[in-house]
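One structure below.
What you see is the complex with one protein chain gone and the rest in place.
Labels for the chains are A and B, by order of writing; each one numbers its residues from 1.
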Amino acid sequence: MWHYTISMIGTAVFAITGVLALRRDGIDVFGALVLGIVTALGGGTVRDLIIDAPVFWIGDFNYVWVAAGSALMTFFIARPFESTQTLLLYLDGFGAALFAIAATDKVLGLGFAAPVAVMLGVWTSIGGGIARDVLAGRPNLLRSREIYATPILLGCALYILLRAFWPGAQWTGTAALFFIFAFRALVIHRGLQMPAVLSTHRPS
Amino acid sequence: MWHYTISMIGTAVFAITGVLALRRDGIDVFGALVLGIVTALGGGTVRDLIIDAPVFWIGDFNYVWVAAGSALMTFFIARPFESTQTLLLYLDGFGAALFAIAATDKVLGLGFAAPVAVMLGVWTSIGGGIARDVLAGRPNLLRSREIYATPILLGCALYILLRAFWPGAQWTGTAALFFIFAFRALVIHRGLQMPAVLSTHRPS
Partner (left out) sequence: MWHYTISMIGTAVFAITGVLALRRDGIDVFGALVLGIVTALGGGTVRDLIIDAPVFWIGDFNYVWVAAGSALMTFFIARPFESTQTLLLYLDGFGAALFAIAATDKVLGLGFAAPVAVMLGVWTSIGGGIARDVLAGRPNLLRSREIYATPILLGCALYILLRAFWPGAQWTGTAALFFIFAFRALVIHRGLQMPAVLSTHRPS
């Protein structure tokens, strides 16, 4: 239940932020629909293909309805959201945290080893946004200076660690989720960038 | 048989239009071969991975031979086609209609629900061209103002509707195919664009 609820919230958040990211550049309703769905469901689809699980939205089409509805709603009534770019960054950080922990949880639950779960947790969280940017011809986070994926990677590893010490405890997921969101919120609030030693970008 | 024949014709058409789209920008024979095959088989490959069906061209390599042969032929003797850009747009619209209905038919036949079939029907039809454009570094239809995917989406939904009322009737597929092609031909002929209310592109 916890898993299902946070997955649905994450799906809506990602579809909304996905469409908002593109709306300003010019897009039509079909493009918004497809790219919103890709942002929300793309990462998890690839994850399921890789672990050879049934693709999650085939078995439960509610994911697609939520993604499609959120994308269309955002397309038509986006004006209120557009003045709130900062709020959206936080929302996106929250969605990313939800997806990462839900995916790590799912992969572990299917009996895969911890490193596989961390890798696919991170991928599920960032893959949809990367796929959207590739399809939309925009630069994606892999070439960006922003600290986006590092909190997710550390949070998924932390979740594995907490589960090892307190197996079965519900709070471990919430704690890891909070860790990712707090780290990401700090990055957004302070405008943090990767330290120079961890980047080959020219200082800006 | 109907399904097989239209799939093969669609494969050849997509490989031809795929290579023609790139030929002018400069490409070598290997690039033409790969991108022609991707245009023709890319959408259906992803569809089969998602529904966990055996990838169609693994079981019947004729698809690859037809795509490869059409791509190579177009690469070497394209001059006659190049003066006929408009004809090609119509051909491409016809190929898209064929692929959409054949895919919707296949997914329904495997027992999936109607919304899954519509979604994957549209994807099969547009996915190959999108993959080609991403690999070739060109803008793809998701950011375009052209009305390309809307007729396909409506046609797949119409096909579902007709099948619900006349189950098993062969003409339902032909009717939906004709609907998509006629709508798309109208768009090409009149140069129609998305109405402003369905687009955030600046008016041009």
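The rule is simple: contacts are C-beta pairs under 8 Å (C-beta built on N, C-alpha and C of every residue); 3 or more make two chains touch, one makes a residue touch a chain.
All figures in this text were calculated on a predicted structure; none of them were measured in a lab.
Only one of B:135, B:175 or B:188 touches the absent chain when the whole complex is considered: B:135.
One of A:102, A:119 or A:157 touches the chain omitted from the figure, and that residue is A:119. Although one chain is not displayed, its contacts with subunit A can still be listed: residues 49-52, 112-113, 115-116, 119, 130, 134, 139-145, 149-150, 153, 194, 198-202. For subunit B, the residues touching the chain absent from view are 22-31, 34-35, 45, 49, 54-55, 58, 61, 64, 75, 134-137.
Please note the rule applied: only the chains that are shown with their structure count from here on.
Taking each chain's centre as the mean of its C-alpha atoms, subunit A lies 30 Å from subunit B.
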